[in-house]
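These notes are about the structure you will find just below.
Only one protein chain is missing from this complex, and each of the others stays in its spot.
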Amino acid sequence: MTTPLLQLRSVNKSFGNAHVLHDVDFDVHPGQVTALVGDNGAGKSTLVKVIAGIYGRDNGDYLFDGRPVDVSGPRDVAALGVEVVYQDLALCDNLDIVQNMFLGRETRKGVVLDETEMESRARETLASLSVRTVKSVRQSVASLSGGQRQTVAIAKAVLWNSRIVLLDEPTAALGVAQTRQVLDLVRRLADRGLGVVLISHNMGDVLEVADRVTALYLGRVAADVPTAQVNHSQIVELITAGRSGSLGIAENPATATV
Amino acid sequence: MTTPLLQLRSVNKSFGNAHVLHDVDFDVHPGQVTALVGDNGAGKSTLVKVIAGIYGRDNGDYLFDGRPVDVSGPRDVAALGVEVVYQDLALCDNLDIVQNMFLGRETRKGVVLDETEMESRARETLASLSVRTVKSVRQSVASLSGGQRQTVAIAKAVLWNSRIVLLDEPTAALGVAQTRQVLDLVRRLADRGLGVVLISHNMGDVLEVADRVTALYLGRVAADVPTAQVNHSQIVELITAGRSGSLGIAENPATATV
Amino acid sequence: GGDDSGSEGGSGSGSGGEAEGAIGVILPDTESSVRWESADRPALEAAFEEAGVEYDIQNAEGSADRMATIADSMITNGATVLAIVNLDSESGAAIQERAASSGVRTIDYDRLTLGGSADYYVSFDNTVVGELQGQGLQECLGSDTANIAYLNGSPTDNNATLFSEGAHSVLDEVSGYENVGEQAVPDWDPDEAVTIFDQLYTQAGGEIDGVYAANDGLAGAAISILERDGRAGEVPVTGQDATVEGLQAILAGDQCMTVYKSATQEAGALADAAIALVNGEDAETNGTTEDVEGGREVPSILLEPQSITADNVQDVIDDGGQTAEDVCTGEFASLCEDAGVS
Amino acid sequence: MSTTTTSTDGGATKDSVAASDFAHDSTSAATMLDSLKGYVARVRGGDMGSLPAILGLAVLMVVFGLSNDRFFSLLNMANLVVQAGPIVLLAMGLVFVLLIGQIDLSAGVAGGVAAAATALTVANQGWPWYAAVALGILCGAVIGVVIGALVARLGIPSFVVTLAFFLGLQGVILRMIGQGGSVGVNDPVLRGLTIDTVPVTAGWVAAALLVVAFAVGSLLQHRRQVANRLQHHPFSVVLLRIATVAVVVLGLTGLLSLNRSVNPNFPITGIPWVLPLVVVLLLICTFVLDRTAFGRHLYAVGGNAEAARRAGINVPRMQVYAFMICSALAAVSGIVQSSYTGGVSTASGGGNTLLYAVGAAVIGGTSLFGGKGRAIHAVLGGVVIATIANGLGLLNQAAYINFLVTGIVLLVAASVDAISRRRRSASGL
Partner (left out) sequence: MSTTTTSTDGGATKDSVAASDFAHDSTSAATMLDSLKGYVARVRGGDMGSLPAILGLAVLMVVFGLSNDRFFSLLNMANLVVQAGPIVLLAMGLVFVLLIGQIDLSAGVAGGVAAAATALTVANQGWPWYAAVALGILCGAVIGVVIGALVARLGIPSFVVTLAFFLGLQGVILRMIGQGGSVGVNDPVLRGLTIDTVPVTAGWVAAALLVVAFAVGSLLQHRRQVANRLQHHPFSVVLLRIATVAVVVLGLTGLLSLNRSVNPNFPITGIPWVLPLVVVLLLICTFVLDRTAFGRHLYAVGGNAEAARRAGINVPRMQVYAFMICSALAAVSGIVQSSYTGGVSTASGGGNTLLYAVGAAVIGGTSLFGGKGRAIHAVLGGVVIATIANGLGLLNQAAYINFLVTGIVLLVAASVDAISRRRRSASGL
């Protein structure tokens, strides 16, 4: 197997008193979809934000292409070719769809913004994601429905030539058809050789598209297994109890006494 | 069958140029779970907000217990005994979990807030919803994970003795166990005689708990049928195309030419 | 009740000043006139240095509250004589009351505190200033009929009211003079004055023959508008303070006159009175002023303001009010020469 | 209860449904009427844009015009243009800072410092005007950079930082002008900014050029949008816009080309120099905000700073730039003000200057909470504020009446949109 594109080693992250990530190891492999699963509050989004450079990590290593890199903010991470769809979307409500999609990486002709180019590309990408009820790509994102906003966030992340795409519950608000499109897209991206990380609470989706499953339990990695080796109920057990048969955290720390 | 608790008749709603709801009729029956389904941007959340009094309606009637009522804001609707979980949650980030749950209906002793009472009740309710990773009920909601926030919003709505509960995609961000709890809760509420409206993109959940399904298609009601009479693929067809066999909008307006 | 004088010793001995105590002076602001910081402060400092007394000079920056704070500080610091330029009589009286209760003697500087308890009053007569301005304008106008516009000082400044009253007492007597517009300029701000005058001028359809401007800053604003319409120099404008700009405008013929109140003289008089008080003596006075509110005659040292026109600009320079270098810069050098200013 | 199917009336609503399919994304309101309807709907939905300011201005003008017959005189209209200059420029600078959700209380005094630096170097060092002006603007920009750095790097709230600068810079002006109390502005070019005018022919040529450039630009843009099937306005609206601009620009030029002097021996004709200055800066600011990535990023930072950061925008740097531009424009404003006043005093830029300028931006339509604002807002709001002072100045009332009326008129000008908003809030939106 090839070296992972991205590796985290023994990463810890606390917010004040709350120790959210404990010695987390996490790999993203090229050409694979890694599903990151875990209960609510397990630390999945926190892990994504640490990878994205939104949060600094308290300690631990961050390796890209096998080499340690120094990331101090989202710009550094974007420069490495990592795109992220955040669970909280992070759109600018005062801008329209096109403006949001190209934010920070506007197409220009000289110093002037090339609106023509951006508007056409935005329209194409959105159409490919089955967005059918948006009245206009010049609509402000504040007026979009929950699912429409999510689609814009996804469209924004796949516009660029990236090497890794992290999707934090990308289909949570999507309709049936749109979810289908996104799952297909996820697969296509991996097939193109990108490393894809998918966070989802829908085990059906996970089993369908993921190559590997990493389960987080109370901020610890409970398991990191190929999808082929686990079934639906095993994953659910890993998520809710941190262990399942031979898999998982040896002794369940949540029930251990001090 | 009993009179519906709540009836909307020929409701229209536009935002500026965007005509979002077209002559919508919608009923909520006591003791039943009504699933409101539809594609992204179909107008489900808008309909909920019209019912909740967040948006005024352009025209159409609003009947409660068979009598027309005049609602001009969320307070009027809450006074009728309608509780809502909004898709965008609407929590005050600067307040903690307990404060959010009791917002607007604080328990008091004289003029003083009865924090003891509120904190205990909040803790009970949350525990019953399988919230296991929240560090403290005095944590500010800004620091909660997506699923934890959603649980708080749900807990807030079920604390009160209400007659109707509207849930707009309540399980979108929830984990497997939490989703289970919420679906059970939905069923329990209906069995207690409440009228429950559940919006969801998960057809499995809809078929499991709902008694009726109302499908919206581009702002129009495409169908309003008992769950027993439809299957999974029929509902999906109603959502994505507005019609399915004999069900749905007679001629599909989306493909009609002007 | 409680502990009495026992605790006082510690804080009294610290500053190592002269046994007699010190003189505190509180100037009012930095806006109504620039003289406080640019003329009075150095003149007072010089006088006090020479007499070898301890002193403390502060500026209240236009705030009565701040002035009270400063007064408290000075009394804390061991001042035994306090001179203030009040911002309004009431706050001045309160300060003097508090000073008196701490055994500190007080002097009214430049402005009389009505209902106050000052031991002396040292000042130029503000109403006389207005009268001089009125007379100056009348002389520059020459004729017996004229439309006059008034640019008064700040509406919240009582001195502005006095200046204006003085000017009116002269100009209103001339039956051919007509008041075609009168406005108070908030905070004496020339930037506001320029718009205000522009509008007075427009409203009068340009038919303004003379401008009463309460000080040189306001005069400069009025001249700016007159210049735009090619009438600078044609329409006489009054002023006050003998600022560099004002003197230059006089030399250039754009401004008719200004009133010079020698800060050196006034500060000298204050210093004399204050030093006398510090040393436990009486000061020499040259009259009394009636405090109508307090119903008493305040022993006064009154000074004469001087009207300055192109003919006697030199007087200001001789007195040290301004230096010839400052006034005769650039294009004004030749004008100075013509007027014999050096 | 059995299955119910709901069928809708076919004809009337069909096209809007068809248009709402994204693949056929509607790129244009078909006619001018549609466009107008869309605008009305937007306004009723609470998106007022600059409408309140324009209506407020119209109301103000009518009231003052009725109460004083000199108000609409040529001379007074020209006065208004000059008087509005400094506040418009200051407000334009503030728009940049407000846009990113910050405030700059010190902009007024920064302008005072810049004006003092300019005036002093001309008067005492004998610098040529352009060098002195460059120095003044540089002073402003440096002040802005320091403020921006303190806000962005240390995270001190901008209200506190700029309050500190508001006080500190007053000390600087006092120190600079100290002895003289005020510095005169006698340089003919600097003075000419507000008291001289553009030669009449040059004015006409410039106005015509402006109109032609606008027309050509609009038409080209429209053609490109249509060709690429992008979102665009109907052709009739584009034409209407061009016509409006032509009428305003040429009309104003025409009016200002007539002799307006009240002194028969001294005719005054032509556009005051300050007007082209404001127009040029307005165009530049509008261009920067609307057409460049830099402007786009300013909006993003103001709309959602965290989203902007995640999109890779260097938020602290944008903050520094915003404060720098604000103070630099404030410097220009201060210099223009000193040109009109004929000098710089220790009070320059202090007092309520800044509150008025922020008020102007807000009345124009800029939000204090960031993310919403345009350069034209500063112009509209600034003209509203200047009109109040101008109109009141003609009425020659006691000081207390001036204060009262200013307050009331400000309220009225700002509450013209009250009626439509009230409807909105009644409907529960």
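Per-chain residue numbering starts at 1, and chain names A, B, C and D are given in the order in which the chains are listed.
Assume a residue touches a chain if its C-beta (ideal position, glycine included) is under 8 Å from a C-beta of that chain, and two chains touch if they have at least 3 such contacts.
All values derive from a computational prediction rather than experimental measurement.
Asker: Could you tell me which of D:Gly65, D:Pro128 or D:Gly168 touches the chain that is not displayed?
Answerer: Checking each option in D:Gly65, D:Pro128 or D:Gly168, the one touching the absent chain turns out to be D:Gly168.
Asker: Counting contacts across the full complex, list the positions on chain B that touch the omitted chain.
Answerer: 52, 54, 73-75, 78, 84, 86, 90-95, 99, 103-106, 108, 111-113, 115-116, 119-120, 123, 126-127, 131-138
Asker: Since one chain isn't shown, list which residues of chain D touch it in the complete complex.
Answerer: Chain D touches the chain not shown through residues 105, 150, 153-157, 159-161, 163-172, 174-175, 178, 352, 355-356, 358-359, 362-363, 368-369, 398-408, 410-411, 414-415, 417-418, 421-422, 425.
Asker: In the full complex, which residues of chain C touch the absent chain?
Answerer: 1-8, 10-12, 14-15, 27, 30, 36-37, 41, 56-59, 61-70, 72-78, 87-91, 93-95, 97-98, 101-104, 115, 154-161, 184
Just so we're on the same page, only the chains that are shown with their structure count from here on.
Asker: Counting C-beta pairs in contact, which comes out ahead: A-D or C-D?
Answerer: C-D
Asker: At what distance in angstrom does the C-alpha mean of chain C lie from that of chain B?
Answerer: From the centre of chain B to the centre of chain C is 73 Å.
Asker: With chain centres taken as the means of their Cα atoms, state the distance from chain B to chain D in Å.
Answerer: One centre to the other, that is 45 Å.
Asker: Hunt down the residues of chain D that sit against at least two other chains at once, touch-wise.
Answerer: Those would be 20-21.
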